[in-house]
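The structure is given below, and queries will be raised subsequently.
Heads up, one of the protein chains got dropped from this complex, but the rest are sitting where they should.
Every chain is named by a letter (A and B) in the order it is written, and numbering of its residues begins at 1.
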Amino acid sequence: MSFLVPCPQCGPRDVYEFRFGGETLRRPSPDATPLVWTNYRYMRVNRDGNAREWWFHRLGCRRWFVTERDTVRNVVSASGWATGD
Amino acid sequence: MIVDVGPLDKYSVKAASAARVLAPLGLPFAATELLPGGPGGSTFDVWGVAPDEALLIGAAPTAPPTVPNAIVTDLSSGLSALALVGPRSRSILEELTSLDVADRAFVDRAIASAPLANVRVIIARHDLVGRTRFVILVDRDLAEYVWASTLAVGARHGLQPGGAMVLAD
Partner (left out) sequence: MTDERLPPADGEVIDRGSRLRFTFDGKGHSGHPGDTIGSALAARGVRMLSRSFKYHRPRALLCCDGRCPNCLVEVDGIPNVRACTAPLREGQRVRSQNAWPSLAFDVLAITDRLDRLLPIGFYYKTFYRPRRLWPLYEKVLRRVAGLGRVDITARPDLAPRTRHLHCDVAVVGGGPAGCIAALEAAAAGARVVLVDDQPALGGHLRSRSLPVHGDARIEGLSGTRAAQRLGELIAEQPGIETLIAATVFGIYEGTLLGVNQGQTVARIRAKRIVIATGAHERPALFDGNDRPGIMLGTAVLRLARLHGVRSGHQVVAIVDDGYGWSIVAELVAARVALTAVIDIGSGLPTPELPPGIEVIRGAAILEGTGSRRVTGLRIRVGAAERLVPCDAVAVSLRPEPATGLIAQDGGERRYDDRIGEFVAARLSDAVSVAGDVEGIHDDAHTMASGALAGLEAAVAIGLGTQDAIAAARTHRAACRASALARHGRPVALDAPGGRKQFVCLCEDVTVKEIAQGIEEGFEDLETLKRYSTLTMGPCQGKMCQGLATRLRATLTGETLAAAKLTTARPPFQPVSLAALAGPHLEPVRRTAMHGRHAALTDRWIDMGDWKRPHIYTSVEEECRAVRERVAIIDVSTLGKLEVAGADAGSFLDWLHPNRFSDLKIGRVRYRAMCDDAGIVLDDGTVARLGDTRFFLSTTTGTIDAMEQWLTWWLAGTDRDARVTNVTAQYAAVNLAGPRSREVLERLTETDVSKAALPYLAATEAPVAGVPAIILRIGFVGELSYEIHVPSDFGGYLWDQLTAAGADLGITPFGVEAQRVLRLEKQHAIVGQDTDGLSNPVESGMSWLVKADKDDFVGREAIAAVTARGPQQMLVGFELPERTVPEEGAAVIRDGRLVGRVTSSKWSPYLGKTIGMVSIPIEQAADGSEIEIRLPVGTVRARVATKPFYDPAGLRLRM
């Protein structure tokens, strides 16, 4: 694995500079059912195609940002700062 | 040549927008650049680290800056500064970091956060009287390791440790 992730601050960097933060998810409201909470905690879409994901640039600017990545080709098509998701 | 730069006072300034809180103080800010402090007698260089953070770095002793609407944290002890000076600096950095430090890719006064010897550093290019120079900020607890690693890798390029005098004009 050696693809490039474009950090909004630092530009394209080797994937190993980052920590993968998982799919972007919507946190359930406190009174949602246990099933909704379980899905939030343990179930992921794991799409083969375009996925929206969190990354942390741990060996760089140490900021969190969000990307759109084609998970089959490992190509990141867009990245930007999170916006109140 | 590798030099331990100091003593320097370093302050982290954090705000929703670093540019907006520093501008009224005459402190120019750019997210990936090292800029000298503006008029008004400011003694700090402004290192742009991220849109929401700047490092104010000045020769000690300084008075802690007052920056309204921002959080200012003293990191003077927390960061160590090393300088790599000389024409072979790039060849040495090439063996320590995957950051592209070529002349055209990393221009004078550019700043980047990147891995160096497998740890995160903030590295700025700040040429001195035409001599290539890179200033590296690293967590204090890792400074000795980074110094030793750089010397080890740089040995075959003729890297020598130098004292503070080297940095004077």
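Here is the rule we use: a residue touches a chain if its C-beta (ideal position, glycine included) is under 8 Å from a C-beta of that chain, and two chains touch if they have at least 3 such contacts.
Remember, it's a predicted structure, so these values are computed and weren't measured experimentally.
Visitor: Could you tell me which shown chains are touched by the chain that is not displayed?
Guide: Spelled out, the missing chain touches these shown chains: A, B.
Visitor: In the complete complex, which positions of subunit A touch the hidden chain?
Guide: Considering the whole complex, subunit A reaches the absent chain at 1-4, 14-15, 19, 21, 27-28, 30, 32, 34, 37, 40-42, 54, 56, 58, 62-65, 74, 81-85.
Visitor: Residue-wise, where is subunit B in contact with the chain that is not depicted?
Guide: Per the touch rule, subunit B residues meeting the hidden chain are 12, 14-16, 71, 73-79, 94-100, 102, 105, 117-119, 139-142, 144-145, 149, 152-153.
Rule of thumb we're sticking to: only the chains that are shown with their structure count from here on.
Visitor: Any idea how many Å lie between the Cα centroids of subunit A and subunit B?
Guide: Inter-chain centre distance comes to 30 Å.
Visitor: Contact residues on subunit A for subunit B in the complex?
Guide: 9-10, 13-14, 17, 57-63, 81
Visitor: Under the definition above, what is the set of subunit B residues touching subunit A in their complex?
Guide: Residues 31-32, 49-51, 98, 112-115, 119-120.
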